[in-house]
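In this view, the complex is presented without one of its protein chains, the others remaining in place.
For clarity, chains are labelled A and B in written order, and residue numbers in each chain start from 1.
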Amino acid sequence: MKASTLISINDISVDYEIASGGGILKKAYLRAIQDISFVIKEGDTWSVVGESGSGKSTLAMALIGLITLSDGTINYNFNDQKITISSKKGKRKGMKSLWRKIGIVFQDPFSALDPRILIKDIISEPFIGHKIGKKTEVMKRIEKLLPLVGLRAEYLEYFPDQLSGGLRQRVSIARALINEPEFIIFDEPTSSLDVSLQAQILNLIKSIQRSTKLTYLFITHNLMVARYISENIIVMYLGNILEKGKTADIFEKPLHPYTQLLMASIPLPEPGYELKKPSAERVTQGSGITIPNGCVFHDRCPVATPYCGWTPDELITIIANELYNLTGERGISAEIISETSFDIHVVNGNIISEVKDIISRNSKFFKTFREGGNVFHIELFIPWKPRMIKVDEYREVKCILLDKEFK
Amino acid sequence: MIEEINKGSRKFQSPRWVSIKLTLKLLFRTPTSAAGFVIMLFYIGTALIMQFAPGLIGISDPGYMPPNFSNPFPIPPSIKYPFGTTYPGINLFPAVFKAIRIDVFSAIAIVGAGAIIGTLIGVVSGYKGKSVDQVMMRITDIFFSLPFLVLAMAIGFILGRTLNDIIIALIIVWWPIYARLTRGQTLYLKNELYVKYSMLSGNSTIKTLFKHIVPNTITPVLVQMSVDMANVILAIAGLYFIGFAATSPYLPELGSLISYGFPFALTAPWTILYPGLFLLMFALGMNLFGDGLRDAFNPKYRS
Partner (left out) sequence: MTRRNLNDLVTQESEADIILEVKNLNVHFFTRRGEIKAIRGINFYVKRGEVLGIVGESGSGKSVTALTLVDLLPSGIGCITEGDILLNGERISDTYKKEYRIIRRKKVKLSQKRTSRKVSNHVQNIRGHISMIFQDPLTSLDPLYKVKAQMIESIMYNNRKMLIKRILEKDDIKKNKKDLVELLNFKGIQAFSEKITNLYGPDGFHQELLMIENSSIGETEKKTRIVKALHALEPLDKHIIDSLNNQLNNLRKKVWRPNNSKKYRFTGKINRILLQEAELYSIELLELVDMPHPDKVMESYPHELSGGMKQRVMIALGVANKPDILIADEPTTALDVITQYQILYLLKTLNQKLGLTIIFITHDLGVMAAIADRILVMYAGKISEIGPTKYILSEPLHPYTRGLLQSAPSISNKQVDLYSIPGQVPDLLNPPNGCSFANRCSFATERCRNDPPTFNIKGRTVNCWLYEVKENES
C-alpha cells in the first residue's frame, strides 16, 4: 500500500523585514528561505540538517503556520481535512484548525514551559484550548501518555523549575502528543542536552514512532543525529535546499560539495582520527544579509566554477586577500564596471608581476582577463541559476556541476 | 492512579507555598528589608484595625477628630495627651491613627487601581505592537511629561476637592509607570516559547495574555507598587497640606494634621512632629520593603 502524501510543500519562500538601510520608507527584506519544495508522506521521518542561519528553524515555523509565507503554498492532507496555506495573509481561524493537527517541540526546554503553571496543566493546555473534549477526558489521555514519554505520575503536580532539562523536554513531547497529531515537528530538541540525555530522548522518539507510526520532521545541526533518527534528509544552507534524499544514500555517497564538506568535518570518536588541513579555506565574514546571485555556497565551495555565481565584490576581496598575504601590501584599487566585469588598477608598480600571478592563479573563477599597463580587466560569466536536479526517485541535488543541461 | 500520588507518604508541600516561604526568608536577609517589612505590616495592620475593629484600641470614632474649642491651642505631650494636641484642640494620638487608616487605604486604592489599569494597557500595547503600541505609548508619554502634582491639581479643579476626587486624580496620574513597566516585560515575554505554545494550543489572545503573560509580569509590578505607595502617600499629604484638598475634622489625614499644626511649628513642634514622623516612617518603610521585595525576587538569591 503506497503511503499517501501528508504534506506537500511547493516552492515556498519566507522573507523577513529588516531595519532598512536605504531611507525610512524603503523596506529591506532578508530572504530566510528560498524556493523550498518537498513532499512528506504518511509515516515518513524527515531530518533537516544545516548550520545556524541556514533557515531550518524558519522552515519549521512556516510549516506550522507561525510565519506567513511570502511565496508558494503548503498543502496539508489530513485525515478529515485538507488545509492550504499560502502567501496571502492567512486567516487566524484557518491556522487554528492546522494547529490542532500538528505538534511541535522546540529547542529550549527552559522557556518552553510557563514557570507559573503546573505540569499537568501545561500538558493539557492544547487539549482544552482547542476544545477537543472535556477536562475529565484529558486526564485519561495524560495517563496513557506518561509511560510513553517516560514521565512519572508525581511530576504532574510539579512546577517546571523543579524539573531538569531532560524531563522538561519529555513534558514538551507529551504536550505535543496530547492531541494525537498527525504530524510533529522537532526543532533541535536535544541541542541543549547532554549526550546521554540526548540518547534517551532520541530513543524515546524512535520508540514512539515505531508504536504509533508517527510522521515527523526533525531539525538538527548534527548529521549523525539525523542519520540515526530519520529515513530522509534535507541539507540546507543559507535558506536553500542543497541536497535531499534517503539518509542511507546520502551517507553512502554525498553528491553536493557542501554535504561532502559536512561529512568530512565531523570528528569521529575513533582512535587514529587525524585532522587534515581544512579545505574550506575561506573563513566566513560576518552576516549573510545579501543572498548570493548564483549558488549560495559558491564562495566557500572547494570545487566552484566560473559559473557558480561570482560577483565582482567577492573576487576583488579574494584577490586583495591573496595580495596582502603574499606581499603585505594593498597596492591595488578596483573599479566595478558592470555586474560581470571589473578592473583592477595596480597602484604600486613593483608588484605588478605578483598581481598578474594571483590573477592567473584565480582565473578558474572568471571568464577572461586582459592586461593593459597597470590595469587588469576581468570578465565574468553570467551566473547560472542552480535548480534542483533529480538524480533518482528520491534524490535531488542543487548544484550546477551536476546539471546535465549546464554542460 | 494520579489522585493517589497526591497523598503520598513523602510530605508534599505545594510549590507555591514553598516559594512564599522562600520570599519571606529572603525578606529578612538584611536588617533594612526586615525593618521595611515590619513597618509595612504595622501600617497595614493599623489601618485594618481602625477600619474594622477600632474598639480594640479604645477608639470609638475612626472618622472624626473631635476638636476642643474650649482649649484650642496646642498642649504639649503629657500622660493625658500622649502626643499632645494640635490647633483646634485635637488630640493627636488617636488622630494620627485615624489618619493612618484613611491615608493607607487611599494609597492602596490609588496604587492598586493604577497598577491594574497600567498593566492592562501595557500588556495589550506590548503584545499587539505596531500601531496600537505606538498610540498607547505616545499617550503614556504625554502623561509622563506633566509633573504629577500639577496634573493632579488640574484634574482636581475639574472634578472637585473631596477625597474621592483626589483619589481619582491621582490614579490618573499614576497608571503610566505601570504601563511602561509591563510593556517592557511583555515585549520580552512575547518571545518566550511558552507564549508561542499558548497560541498554538488554541488559546485566544485574551486568554494567552491573562494566563501566561500577566502572571509573569507581577513581580516587578509588586516592587513598583510598594515604592509607589510611599510616593502616593506623600502626594496625598502634600495636596492636603497645601490646602488644595478640603481639610476638615471629619477627614483625619496626616497632611491636614500637619497643616493645622504648621502655624504653631516653632512654639509647639510636637504638632508637626508626630504626624510628620508617621508619614516619614510610612514612606521609608515602603521604600525599604520595595527594595527588599526586589532583592527577594532576584533569581540569583533564590537558588
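Criterion: a residue touches a chain if its C-beta (ideal position, glycine included) is under 8 Å from a C-beta of that chain, and two chains touch if they have at least 3 such contacts.
Please read these numbers as outputs of a predicted model, since none were measured by experiment.
Participant: For the full complex, which residue in A:S265, A:S333 or A:T368 touches the chain that was left out?
Facilitator: Selected residue, touching the omitted chain: A:S265.
Participant: Of the residues A:L66, A:A199 or A:I352, I need the one that contacts the missing chain.
Facilitator: Answer from the full complex: A:A199 touches the omitted chain.
Participant: With respect to the chain omitted from the figure, which of A:A60, A:I128, A:I208 or A:V225 is a touching residue?
Facilitator: Of these options, the touching residue for the absent chain is A:V225.
Participant: Can you say which of A:S4, A:Q162 or A:N321 touches the chain missing from this structure?
Facilitator: Candidates A:S4, A:Q162 or A:N321; residue touching the omitted chain: A:N321.
Participant: Touching the absent chain: which residues on chain A qualify?
Facilitator: Touching the chain left out of view, chain A contributes residues 51-52, 164, 194-196, 198-200, 202-203, 206, 221-225, 227-228, 251, 261-262, 264-278, 280, 282-287, 300, 321, 324-328, 354.
We take it that only the chains that are shown with their structure count from here on.
Participant: Roughly how far is chain A from chain B, centre to centre by C-alpha average, rounded to an integer in Å?
Facilitator: 52
Participant: Considering only the defined contacts, which chain A positions touch chain B in the complex?
Facilitator: Residue positions touching the partner: 64, 66, 96, 99-100, 104, 106, 108, 111-117, 120, 122, 125-126, 128-131, 139, 142-143, 153-154, 156-159, 162, 175.
Participant: Okay, in this complex, where on chain B does chain A touch?
Facilitator: 1-2, 5-6, 8, 12, 15, 192-194, 196-203, 207, 211-212, 215-216
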